[in-house]
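Contents: one structure, followed by commentary.
Here the complex is missing a single protein chain, while all its other protein chains stay put.
Per-chain residue numbering starts at 1, and chain names A, B, C and D are given in the order in which the chains are listed.
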Amino acid sequence: MNGLDEQMAPQTFLYGCLLEAGKEVIFNPEDDDLEHQLDLRMACVDLNTKDELHTVEVEGQDTEGQKVKAVLVSLKPSTLPSVCLGGFTITSPAIFRLKSGSGPIHLSGQHLVMMEADQSFDEEEDEEE
Amino acid sequence: MNGLDEQMAPQTFLYGCLLEAGKEVIFNPEDDDLEHQLDLRMACVDLNTKDELHTVEVEGQDTEGQKVKAVLVSLKPSTLPSVCLGGFTITSPAIFRLKSGSGPIHLSGQHLVMMEADQSFDEEEDEEE
Amino acid sequence: MNGLDEQMAPQTFLYGCLLEAGKEVIFNPEDDDLEHQLDLRMACVDLNTKDELHTVEVEGQDTEGQKVKAVLVSLKPSTLPSVCLGGFTITSPAIFRLKSGSGPIHLSGQHLVMMEADQSFDEEEDEEE
Amino acid sequence: MNGLDEQMAPQTFLYGCLLEAGKEVIFNPEDDDLEHQLDLRMACVDLNTKDELHTVEVEGQDTEGQKVKAVLVSLKPSTLPSVCLGGFTITSPAIFRLKSGSGPIHLSGQHLVMMEADQSFDEEEDEEE
Partner (left out) sequence: MNGLDEQMAPQTFLYGCLLEAGKEVIFNPEDDDLEHQLDLRMACVDLNTKDELHTVEVEGQDTEGQKVKAVLVSLKPSTLPSVCLGGFTITSPAIFRLKSGSGPIHLSGQHLVMMEADQSFDEEEDEEE
């Protein structure tokens, strides 16, 4: 890891996943040295999506290290087929699933890979819990 | 707290809450050394949300340190089931509630935790009031 | 003002206002040492807003120091009850008003307070006019 | 220009324009020493806008220095009266016009004025063409 600048910009890759009823999508890249993050940009319906309300749930971690669920977006083909998520940042590990609706629903955005910048901060946080 | 860089990026956690009529959600993490902030990304209805106009109010502080209320978003399941809030920054303490509608309405975003960066600025502000 | 870093992040407060026909809202905090700015995030209708098209106008200054008017957003309760303004930056002084519609319409966002960073640049601009 | 920091933040002014069929709006501030840029935030219809699809076209320059046209946004009063443009960056010179629809359509955002930062880069680009 020598020669790498701490302030280096993250590398950007394309991310896309498809959510269907009863199927979870897990974001948890295994990596020793690099930090992974999603910047979610868009959620949208497909041509095959049934005309009902679809709600997308994400499960991650709160500041206490506990599991927390949040509803990202609600979509219905005839009312609102696409929504900008505006760069919703998801840190790994996270799980996406449909809370209602049978899908499919598309999520897309950027998969960012960067050096772990605040390792000393992380360790201190763990000690304080 | 030794060894921590002042320009360290904030840590990002998942935030989600559910608003229902007559129930306030308070954002006020107790923490001696760290600053907490919400970057709200999305507001959306649920499958169980009644088809009426829902308005979400947030109560926080203005520049004088006085209580101020602002209406964040208005949603109606059949017209606009989701709205991107675009990273609306909420500093603690803050209270969320429904101003109209019976809910439930979901808010989601990032909970940021960072070192208090501008402590000297805060103190000076207080003296000027 | 000693001990303050030029690159200090601005302080963030909650901002909200209510626009009604025939009533202007002025943003012009009086302050000797600090710079004030609005980052508008959301515009939305209220439960009491009549179902007609509402257009919100802002009056500020262009690069020549002349008054300029811009239309921020158009809302109609039954078509589009909320719109994300995406961090529309308003520098003081500015005036908000309804150009059409009787209201009420809510504007909300962040009120940022920061040190005047580019004073020398300002002075040079004035001389060039 | 002595005493000015290269990393100085741009100055922010209000920008607004009105597009009507057959009328072009040109963005091309004449300035020797300063760089001008638009960060477009919103496009919206007016109370007088006819209920038909309006598409807004912008003409600027691509990486080869050639004219390029792009369609910014499509609006219809009864379907979508306002759209957030999310900070669409327009560098001068640029021309806005309606590609379809009779208007009027409002564009608004920030007019940024800054020092020319990358002059040496510009020159190198020109030599490579």
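Criterion: a residue touches a chain if its C-beta (ideal position, glycine included) is under 8 Å from a C-beta of that chain, and two chains touch if they have at least 3 such contacts.
Note that the structure is a prediction, hence the values are computed from the model and not measured.
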Touching the absent chain when the full complex is considered, from D:Cys17, D:Leu34 or D:Val83: D:Val83
Touch residues of chain D, complete complex, unshown partner: 37, 53, 55, 58, 60-63, 68-76, 79-80, 83-91, 94, 99-101, 117-118, 120-122, 124-125
Contact set of chain A toward the excluded chain (per top definition): 1, 3-4, 8-9, 11-16, 29, 36, 41-42, 44-47, 77-87, 106, 108-111, 113
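Note that in this section only the chains that are shown with their structure count from here on.
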Centroid spacing, where centroids are CA-atom means, of chain A and chain B in whole angstrom: 20
Centre-of-Cα separation between chain D and chain B, whole angstrom: 32
Residues within chain D bordering two or more other chains: 84, 86
